[in-house]
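Only one protein chain is missing; all other protein chains are in place.
Moving on to chain A:
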Amino acid sequence: MKRRQVLKNIGLGAGYVAVAPAVFNLLQSCKSEPKNEWQPVFLNVANGFALTQVLDVILPKSDTPGASELNIAQFIDSYMDEVAGDKQKEEFKSGANAFALSFKENFDKELSDGEAEDFEKAVAKYLGADKETRDAYVKRISETQDPEAPKAGFDAHAGSYAYLGVVRDLGIWAWKNSEAVGENVLWYDPIPGAYIGCLPESEAGGGKVMSL
């Protein structure tokens, strides 16, 4: 029975492994539907809602587009469904569950009841942590890496840190490769016509990175 399944090791990104009980899918499925206008295809509804929220903290709207208006959460959800390998899928799902658990612990509420400011605080707590704390998360995660005999048990905080790191990496990739950003925010130069090897930045993109 899934509910009684032993703790499972999961890896998130290069060398990042977190552990999360598999019961969270079941826990989440018992709750009321969150106020979320899209139906994820890979994540459950609550984790999909949380993904949208944290992406808007990581890549907020300003004078350049934010994650929501580029549908980056939907993109990542479909990516996990159609592109990711089995291991990556499992890790991502477990990471999302770790985040749900730490959210509950931090704010004493379910994801679906979370307000924007809660997600802001959650991202600040993990991605905004100082170097010492981040290093401790990484150490904690790597201690669980041995699938046969993890030296450490499940830690929702370290797992949340790892999960948000993966969300950030995928989010950056999707953001930079979106049309609105690629054509209007970054240096879009589809037909350069020449290669000039060494130019002052002022004459080469004006401080913007090439989008293609």
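Heads up, the rule we're going with is that a residue touches a chain if its C-beta (ideal position, glycine included) is under 8 Å from a C-beta of that chain, and two chains touch if they have at least 3 such contacts; residues count from 1.
As a working rule, contacts and distances are computed from a predicted model.
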Protein name, per the UniProt record, of whichever chain is missing from view ("Oxidoreductase", "HTH gntR-type domain-containing protein", "Trehalose import ATP-binding protein SugC" or "Choline dehydrogenase-like flavoprotein"): "Choline dehydrogenase-like flavoprotein"
Candidate in contact with the missing chain, chosen from A:43, A:58, A:73 or A:156: A:58
For chain A, the residues touching the chain missing from this view: 57-60, 62, 64, 78-79, 82-85, 123, 127-128, 134, 168-169, 172-179, 182-183, 185-186, 189-201, 203-205, 207-210, 212
